[in-house]
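Apart from one protein chain that is not included, each protein chain of the complex appears where it belongs.
Let's turn to subunit A:
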Amino acid sequence: MKLYALSVLYKTGDNKATRLISAHELSSFGYFQKSSVKEFMNFSSKIIVERTLASSRSSVKEQEYICHVYVNSNNVGAVLIADHEYPQRVAHTLLNKVIEEFEKKIDKKYWSISKEDEIRLPEVELLLTKYQNPKEADAMTKINADLDETKIILHNTIEAVLQRGEKIDDLVEKSEGLSLQSKTFYKTARKTNSCCVIL
């Protein structure tokens, strides 16, 4: 089981989200894929948070990945991208933990004015590493059992999260965060139904 990406985002009033912090663990991807995979993970984290209501959590399946997302009542969102083997409960515990850490360490006034990836919080990186082994990480947080798993909304594809009239292909095409190579990567992966790309 693997964790690939963990990021913290802030949702502004107009339903846009800014990614404030992100950490990645992409060593299992090939050298030439890493940058595109990273862009796609950031891209999907963003579109999912933008479409998740405040104080709700969900897990979105997409091919062999699952994006776990939680947006709290302060409009702070966290997304964890993991594989299917990773236990959902532990994933959401980690999301709580990372948001808690973020709200504690970063002053509220920076949330809305900071630019993409501007905030430094090394704890995010550390949490991503520590939680790679859910068994070890879970043992320490077992007391934190107030997580109600039945409240997690499950989506079988990323398309299910999108609003009416939205298409994932269009979003990819329009995205500014994706390089030309990543867009090609996406198209070829779609065509061959290959397993190497997120989305």
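Everything below uses one rule, namely that contacts are C-beta pairs under 8 Å (C-beta built on N, C-alpha and C of every residue); 3 or more make two chains touch, one makes a residue touch a chain; residues count from 1.
We adopt the following convention: contacts and distances are computed from a predicted model.
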- Message: So one subunit is absent here. Using its UniProt record, which name fits best from "Protein prenyltransferase alpha subunit repeat-containing protein 1", "ER membrane protein complex subunit 1", "Polynucleotide 5'-hydroxyl-kinase GRC3" or "Diphthamide biosynthesis protein 3"?
- Response: "Protein prenyltransferase alpha subunit repeat-containing protein 1"
- Which of these touches the unseen chain: A:1, A:53 or A:126? A:1
- Query: Among A:28, A:112 or A:157, which residue is in touch with the absent chain?
  - Reply: A:28
- Message: Applying the definition given at the start, please give the residues of subunit A touching the unseen chain.
- Response: 1, 28, 30-33, 36, 64, 84-85, 87, 133-135, 138, 149, 181, 184-185, 188
